[in-house]
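The complex appears here minus one protein chain, its other protein chains still in place.
For clarity, chains are labelled A, B and C in written order, and residue numbers in each chain start from 1.
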């Protein structure tokens, strides 16, 4: 498979490195910036350099976009129209309308379309998904995520589009149900983009998801709590080992129709930190893309998932612009 | 000073113990429940037992209410009308209307009215306030609080009225400015009261405060982040020592009107965990009440503070009932 | 059972409180110091006060010593000679010779003799013992303990006699084998007693135990590592919950007679924090004493255990005085 990486800034070189490590993979690459193209050529002497995006498209069978968000739709459309499989760096595109157009295009051409939601390919998220599928957590009650740190300010977007795609993607993958509505609020303290924000996503049956994303926090926290009515999970990505802890804890109501305190009890059992698959997530993601492109099967982070994440992002942005109003996802369907 | 404690359930005995420890303080106590009155008499042989609230009122100069929230207004009103100074366990009362009535009554009679917002009297909160007053944190950007645990479900109220008074009180005390609006949402997973909730409080100049309160979390977290534009604070109440950490960290914009990445830089200096006064907070609170009752000066957690906290609670409850609508605090003024 | 507590300093009141909580237990108490006797009478109005130790002995069936170490042997001997069951606060006595005399006396009179090695009665140590008994850890390889903090300096003894009894007792209880030799060294930085020390205990088959005790450390650490060839344990007593973590980790040698690197592999499985019994250890200890006195069975922390701990302490002290020489425990038998 000949694969072309467009964009050699922060993330592109990681894609080059990982695609190069796959057997039978020829890597091409390009960037608008002459300096970055030259640096890429020095760093990856075995990769082919294309002078521009058109030249890249001509020489490859699949394209990976690691360019700024605002270019994803246009570059992606050209790739699909040229009959190339398409991998897009997160966030996917700027709106559900754009997402649907690319998805329809990929479908009509029988091409693989996938978004690099890398976290879905980590050992931790895969293990939580396995626990949920096996019924270990029981009914999901809530998903609570905190991803905060000092920096790195993005200049073309706010903290929601920068950090929340990770957690919205994890949440969507784990809950596996359709979101109903989104609310968001935030603060702008340094320039016109929000540097911290809170997002709430509402689902049926009182399932609620909440996200705190923040570029101006003094400490680095990346922690997700997942409450089920059988067990609960803490996924702390800052832990060097034991990132995942499963708590056999819960609430027991003897007669839930009554509400006196004596009938509520708390169950506490063992905590377990399951061993996680240590494979590099990016390697798994790249393999998923190559395999889907080769076989035609739907990728884990494929169109349906990417569309749901994009709709939540768009709804969060809309809520943010409208004073924190609750935005029903059906509003975005027109 | 003769002080009467009404309510000998969970918190009342702590008040008895602390008032007894003050020199010149005679403690009286009562409870509606015969068993609790008898247990109180065994545990505190030196305290006087009153058969009921009326008898208590007759015998004392000041009253402390450690009864359920729903009784605070009525019992408080009777105490003030009888000319007794009044200390009320948090949360104060159920609405701003009730709060204003008690406050007006206390003022007209020249009596001390105070709410036991204990956290204001901890070494940690007092130190943060000192840092803010000295300008060490600079302009406040955000206040983010997480108070989660498994249990203890309250039966007459939801998690907001149970846990959020602590954090709203801390936030109000530290920011020292008037809140503008409140938004809240939550989930009910076991019976009719919310067991988890998120509250956002909006202030002027992009200052934003956010609160996560949760009765069904697998781990106990009590952590507050406070972002200032000079320094930032992490207050982790679960730490056995070094509860407070002050980070000399921040963002520097060389030319804030421009937005190119190269002009944003991040400053990282020392972290410092200041030594905290280890006096028991409850002892300080009790002394504050006695001193204010004796001198007539306004208590730290007096009427103005208690009213602001009550208004935020009421606005949060209203928002919760109305689909997470942003509730302006001016709406509560009628 | 009538039980008399001698010594109302730091630990004695805990014994009074716990014995009082046992059904059918009448508590008597005394202290050499008039002030402490008076304070005890105020704090425990239901307990009987004896004017001195002789009077105490006359009125009770069993005695608990919470007096300074140097008095244990003499007071214990008098209690046993008077036909009283005997519970001694740790450390037991000052030498193996003293220990053997008291043990022989108790045996000849058919009396219960027990040392308050409280840690053996904690949920954590009981769980580790259970894991070891079930073969979960496999063959024990090492026991490594760190117990350090700032203060509280003892005046009549060094840090070994103050802190190490806890860890030597836990180690002896868990390993369940006879120690062979002891080495110790330390430092005296403030006055004539060591304020920090390291002790090593040697067993058969390369089992090794090591203890770091320290009164002048800036942080409080109470952590024990136990290495088995099947699983390993970390027991961190400073953790508010999950004090015990069991790691399914180990080393696999494919052909142990060969030593090439490719044949060594490392096994990593789940970590598990088993739920621990939350009963107060002191309550369990007190019940053990009462039950053994009533039934005549041997206590968990009875003569055999207490003697082994005393011998290790005496050997450590001897090693410390002789430049860290390895002291064989057989040397103490004469």
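In the analysis below, a contact is a pair of C-beta atoms (placed from the backbone, for glycine too) under 8 Å apart; a residue touches a chain by one contact, two chains touch by 3 or more.
Bear in mind the structure is a predicted one, so any value in this text is a computation, not a measurement.
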item: Touching the absent chain when the full complex is considered, from C:43, C:188, C:297 or C:321; value: C:188
item: Chain not shown: contacting residue from C:38, C:177, C:238 or C:253; value: C:253
item: Given C:225, C:298, C:318 or C:332, the one touching the chain that is not displayed; value: C:225
item: Touch criterion as defined above, residue of B:52, B:70, B:254 or B:268 at the omitted chain; value: B:268
item: Contact with the hidden chain (one of C:29, C:93, C:196 or C:312); value: C:196
item: Footprint left on subunit C by the chain that the document does not show; value: 141-142, 144, 146, 148, 150-151, 153, 155, 183, 185-192, 195-196, 198, 200, 202, 206-208, 210, 212, 214, 216-219, 225, 227, 229, 232-234, 245, 247, 249, 251, 253, 256, 259-261, 264, 266, 268, 323-326
item: Interface with the unshown chain - residue positions in subunit B; value: 242, 248, 268-275
item: On subunit A, residues whose C-beta touches the chain left out of the figure; value: 45, 220, 238, 240-241
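The working rule: only the chains that are shown with their structure count from here on.
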item: Inter-centroid spacing, subunit C versus subunit B (mean Cα positions, whole Å); value: 43
item: Geometric centre distance via CA averages, subunit C-subunit A, whole Å; value: 53
item: Centre distance in Å when subunit A and subunit B are each reduced to the mean of their C-alpha atoms; value: 38
item: Sites on subunit A at which at least two other chains make contact; value: 268
